[in-house]
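Yeah, one chain of the complex is gone here, protein chain that is, but the others are all in their spots.
Now for chain A:
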Amino acid sequence: MAAPLVRIVSKSCRQICRPWGPCQAGWRSSLSSRPAPDVASDQSVSFPPLQTFSEEESMMREAVKKYAQERIAPFVSKMDENSAMDEEVIKSLFEQGLMGIEIDPEYNGTGSSFFSSILVIEELAKVDASVAVLCDIQNTLINTLFANLGTPAQKEQYLSRLSTDTVGSFCLSEAESGSDAFALKTRADKHKDYYIINGSKMWISNAEHAGVFLVMANVDPSAGYRGITCFIVDRDTEGLEIGKKENKLGLRASSTCPLNFDNVKVPEKNILGQVGHGYKYAIGMLNEGRIGIAAQMIGLAQGCFDNTVPYTRQRVQFGKRIFDFQGMQHQIAHVATQLEAARLLTYNAARLKEAGRPFIKEACMAKYFTSEVATLTTSKCIEWMGGVGFTKDYPIEKYYRDCKIGTIYEGTTNVQLSTMAKFIDKEYDY
């Protein structure tokens, strides 16, 4: 299926000090073999647990935790009810430097690492998964594409804006092509030094607030997916119409809109990367975005869990805390184990990616597993809360509604499983 991951080394992939001795080598192995790096026996290399963070990562996490509690939590309920992200929240995300985590300070970014983004997304999701997804798309999809593929002129024009005040949107899916992404029908016809885009996109996140759109369109349908090209389209381009946002079950504060392209004129210089290579970029980027979604799901699940356990310790029935009933204890411990496993899968996938080692299978596993765990956790949490869990007065039901999209977007569970199976198949190829 997917072509091998196309990776273009850029500033955003630089190595930052890791406690992983062997991983500093950063070498790549081919897909069919999966050796672990050898550690010379006389080296005193330590193997710290996965929950080991650099000082920078810890500080980022603490700062975002505090910020999310104080600046986002008060808005969550209202945003969910009105199905609208508060402008204040978006503004404060930019102010805190959360929208350009990996962008170089030269472009007003924070200049931190991929793992920091993962921690940030996790912390945001503990409070509101919609805000987390806005931040995730910006950081792991939009910024990464620009940083890896942008020409100096494109980076100059867009990266500063993306880190300071402009939300980005990634437009791949269409009404007739979701999982079958490369069957997209949006066309880009070449004329001299510009292209005319016609077609429509669906399920586009962030569309309501986005100032720039990365649009996947086919310049040569006869070439099949090898004609797919990535175009940069500014919001105010004539012919671009942003439709009414969907009325969703969950992640309601995150805008999801259809887009219509009616003879949208895009100059040739607005092509990101190379013509006909769009499919590679999409896959490559979605492989990384997958880890971001895993972080979102684990944050969501943990936030739900953290809001529920205190209740079980307080609520008394039949003369004791409901937490003290063995049945409850077993369920709670089981869910806690799943959460831990999901988190470790996510952290490990992120560390693998940072180390430049193969990570696609692990990323799929992380996304698949965390979305399943989120579904289990939120469902159980409502049960443990009893009647109040079912009411909107408590935040638990929102987590339950929000988690469902996790098994669907950025690659459905079935797609993840099939991808993993392909890797497993190759592993036994010798």
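Operating definition for what follows: contacts are C-beta pairs under 8 Å (C-beta built on N, C-alpha and C of every residue); 3 or more make two chains touch, one makes a residue touch a chain; residues count from 1.
Heads up, the rule we're going with is that contacts and distances are computed from a predicted model.
The listed choices are "Electron transfer flavoprotein subunit beta", "NEDD8-activating enzyme E1 catalytic subunit", "Exosome component 7" or "Auxin-responsive protein"; the UniProt protein name belonging to the chain that is not shown reads "Electron transfer flavoprotein subunit beta". The chain omitted from view is touched by exactly one of A:L98, A:I118 or A:V415, namely A:L98.
Residue-wise, the contact with the chain that is not shown comes from A:S112, picked out of A:S112, A:T229 or A:N287. Although one chain is not displayed, chain A still touches it through residues 55-56, 58-60, 62-64, 66-67, 71, 95-98, 101, 105, 108-112, 116, 120.
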